[in-house]
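Complex shown without one protein chain; remaining protein chains in place.
As written, the chain order gives the labels A, B and C, with residue 1 at the start of each chain.
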Amino acid sequence: MTEPLLTVRNLKLDIPVASGTLHAVRGIDFELNRGETLCIVGESGSGKSLTSLALMGLLGKRILRKADQMTFDGTELTTMSAKELRKLRGGRMSMIFQEPMTSLNPAYTIGDQLMEALLLHQPVGRAAARARAIELLEKVGITAAESRLGQYPHQLSGGLRQRVMIAMALMCGPELIIADEPTTALDVTIQAQILRLLVDLTREMNMAMILITHDLGVVARVADKVAVMYAGELVETGPAADIFATPCHPYTRGLLRCIPLPGKTERGSELGTIPGIVPSLVGEVEGCVFRTRCDYAEAACREAIPHRTNGAHRFRCIHPDGMRHAEEVPA
Amino acid sequence: MFLILWSTPVLNFILKRLMLAAIVALTVSFISFSLMFLSGDPAAALAGETASGEDIEAIRALYGFDRPMLVQYWEWLGSALSGDFGQSYYFKLPVASLIADRLGVTMTLGVCGISFALLTAVPLGVAAAIRPNSFIDRLSLFLSVAGQAMPSFWFGLILIVVFSIKLGLLPPSGANSWRHFIMPTIVLGYYAMPAIMRLTRAGMLDVLSSDYIRTARAKGASETRVLFKHGLRNAIIPVVSLAAVQMGFMLGGSIVVESIFALHGAGFLAWESIGRNDLPTVQALILIFAMFYIVFTFLADVLNAWLDPRMRSS
Amino acid sequence: MTDMNANDPLLQEVSGPSPSQILIRRVVTHQGLMFGLAVVLLLALVALFAPLLAPHDPYAQNLLARMKPPVFLGGTWEYPLGTDHLGRDYLSRLIYGARVSLMIGAIAALISGFIGTALGVSAGYFGGKVDAAVTFLINVRLALPVVLVALAVVAVMGGSLQIVIMVLGLLLWDRFAVVMRSSTLQIRRREYVAAAQAIGASTPRVILSEIMPNIVNNLIVVVTLEMAHAILLEAALSFLGVGVQPPTPSWGLMVSEGKKMMLFDAWLVLIPGAVLFVLVLAINLMGDGLRDVTAPENRS
């Protein structure tokens, strides 16, 4: 295989707060090949969105980013100049945000904003940019694309706006697209459409995608790779098939219990929840962060936690199989 | 763009706004007329010093001062609408021409003042919003807090002492050259600056933390482009309204500045006319200053409709 | 699991301070607010105890001791800040001037606050035609040039303390109306208001016990800002000669009286102007500070 498109090693994000330092993301590693879809799953506040913003270089000034390595197609992102990074952003890697309602500038037309994405990166004329905008609007399933160009964001529904955002992300034909919960703010009926669109387009255009979500049902359908994030750490990563077949970390299993599976979950039976308190990440964090909610926690969980590897499937737990055996349903 | 402006909803909006402006103007005219009506009639003064009581009565009847107030108001309004505000008791000249002669100075001062306010407040507000808590943010905060507390008559006097007397750089009074307008402009502009600066800063902070700014950055737009094309363009919309309101206030408040710097504008005329009991002039000036405010806010609303696409179609 | 967590450092979280503790901490760490409060309190005390503090009768003229310089310009301690053009003690007039400024500011703000709150709350609460009428009134009020109208009215009615206060009170209610209207609009949509209406509480009761407590923070902020506004306007009117009339000591009047000798005796103008500036600054800082600590999300 060729070199991965994106490699992240030991990424840390620290936020200074009144009572100390909030270690929001603590030493995460993952990689992504061209054309692959990586899903990062986890509860709200686990650091998923921060990680994606860190990749794009869009973190606020207050957040400190450190990483041993963060390369995109062999280029180190952490040492890149602001200008080079800008060239990359929106050109070779682009992003779709959670909030379609507010992510478009109310003062400019859809056409202006779409074309801007292309004109900023490629030496083409306005006519060409316009043609590309129409092409992509049609591709994301917007009818009467040409007349939409002159409209303002407030004249469009949320679903349409998210389609516009997707089209905007695709304007330069990026190699990597980061979608941060692109459907959460939308109606349930539209969520599926948008997601399907996104997956189809990445396949068609051979783009890599990082999809951030808390919806494991979505992950099961689209992911090549899965990374499970809890309180700023990746507790388990690996190929989607492995994760769903043999979820090793107790947290991953906890998440899986929370989704109803057609055929597997009986009607009327209770969905699982993960009890306990999410710990504070202010100050030094030692040992396993999940221990406060883990059924199998021991004193040793406060010590250093080994990384366990099984091919591409990795997880962190003091128990060799993450106590998976304890939950095996006797056949 | 202008084609959009004249779409039906915008026209409706403008018409509605015009109606409101007209009713407000009418009410203001009534208030200004009745205010002055309260101060009694000028028959005795017109009659002259040797007049007897009967002479005064005759004059009262001749000028119609003995009629009910509403009748007199109606008549006054009628001629005011055709630009006739009556005769000044003091100068024995038509009030309209008296005011027209002096409005130039006040308008010049107002335009200079609001320009000064905008040219200092907007850059400072933007700079402060870009780097909160920086030196420039603190400086602009200090300037705005001080500006709100500064009595403009005192500020003007201090400027005269420093720049005209001590340093001899600027003429202390009069309106003969642009140099005469520097200090009045600063005093009047500084009065409007704090509010504009605060609004620019707050608006800019708000806009800069918005999602669409993140989108613009994610597109790879340069920081300047993000700040000005995407940021300021949105943050400036409420500032336009405020500037119009401030301009209206400033013209009304130019009395103090004009009296300090002996600028013979409409504000100064107003002050003097009040002292001289020159009622027709005072009535007309109150109405004219109010009309300025009404016209400016109306224009600001129209301009807003043009700047803000959301207002245009809703 | 429970016992495991008992003394886990991950859960040894700082137990958060109570809301009132947070408020107090915000207040005491807010420099502007503390400075403003301190100065306003100090001047209020000075005004209150003016008869005890003033070294001379502020009205007693002594034409043989006119325009004595203050002590730091070579004067004597007999008149620490010198004397004015009629030989009256400047310090004493300054001290009594604090009374005039604060009294005018406070009463005018109360009157305008009452008018503006009544209008704004009814507009926000009843909406519809009431709202339209109030909005119209606000428009009319804003269109009237304040300084000019105040000048004209005071000139017609004569410049006494009561008239100046009344005129300012009747002119400065616009900001109250605007702020109270929008605050009431926000509160009216809350569930507890609907609940109170549902259990059949009378309108005045709903307004007084459900709406007012929730907008009083905003009201206090506007009261302080308008008080500063009223004080500045009174000074400007007095400076123009149609505000408070002599011999009442008003800082604006003192600036106006000192103006004649400004080129030679700048202190005559500088001192009352500076005191006025500091008082208005302090009240504004207090108002801004109150807004910051009671509604940090509105911080500008």
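Following the convention adopted for this analysis, a contact is a pair of C-beta atoms (placed from the backbone, for glycine too) under 8 Å apart; a residue touches a chain by one contact, two chains touch by 3 or more.
Here is the rule we use: contacts and distances are computed from a predicted model.
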Per UniProt record, name of the chain withheld from view ["Respiratory-chain NADH dehydrogenase, subunit", "Heme exporter protein A", "2-oxoglutarate ferredoxin oxidoreductase subunit alpha" or "ABC transporter substrate-binding protein"]: "ABC transporter substrate-binding protein"
Chains still shown that are in contact with the chain withheld from the display: B, C
Touching the absent chain when the full complex is considered, from B:C112, B:L269, B:I286 or B:A300: B:L269
Given C:R26, C:H56 or C:H85, the one touching the chain that is not displayed: C:H85
Residue of B:F13, B:F65, B:F91 or B:W306 touching the missing chain in the full complex: B:F91
Contact footprint on chain C, counting only the chain that is left out: 59, 61, 63-64, 66-67, 69, 72-74, 85-87, 155, 158-160, 241-242, 245-247, 257, 259-266
On chain B, residues whose C-beta touches the chain left out of the figure: 42, 44-45, 47-51, 89-93, 101-102, 157, 160, 164-166, 168, 171-174, 259-262, 264, 269, 272, 275-278
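In the analysis below, only the chains that are shown with their structure count from here on.
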Remotest chain, chain B as reference, centres from CA atoms: A
Two chains sharing the most contacts, counting C-beta pairs only: B-C
Where chain B touches two or more other chains at once, by residue number: none
Residue ranges of chain B in contact with chain A within the complex: 210-212, 214-223, 230, 233-234, 307-310, 313-314
List of chain B residues in touch with chain C within their complex: 20, 23-25, 27-28, 31-32, 35-36, 38-39, 145-146, 148-154, 157-158, 160-161, 165, 198, 201-202, 205, 245, 248-249, 251-253, 255-256, 259, 267, 270-271, 274-275, 277, 282, 285-286, 289-290, 293-294, 297
Contacting residues of chain A [partner chain B, same complex]: 56, 58, 82, 86-91, 94-95, 97, 99, 102-107, 109, 116-117, 120-121, 152, 154-155, 165, 168
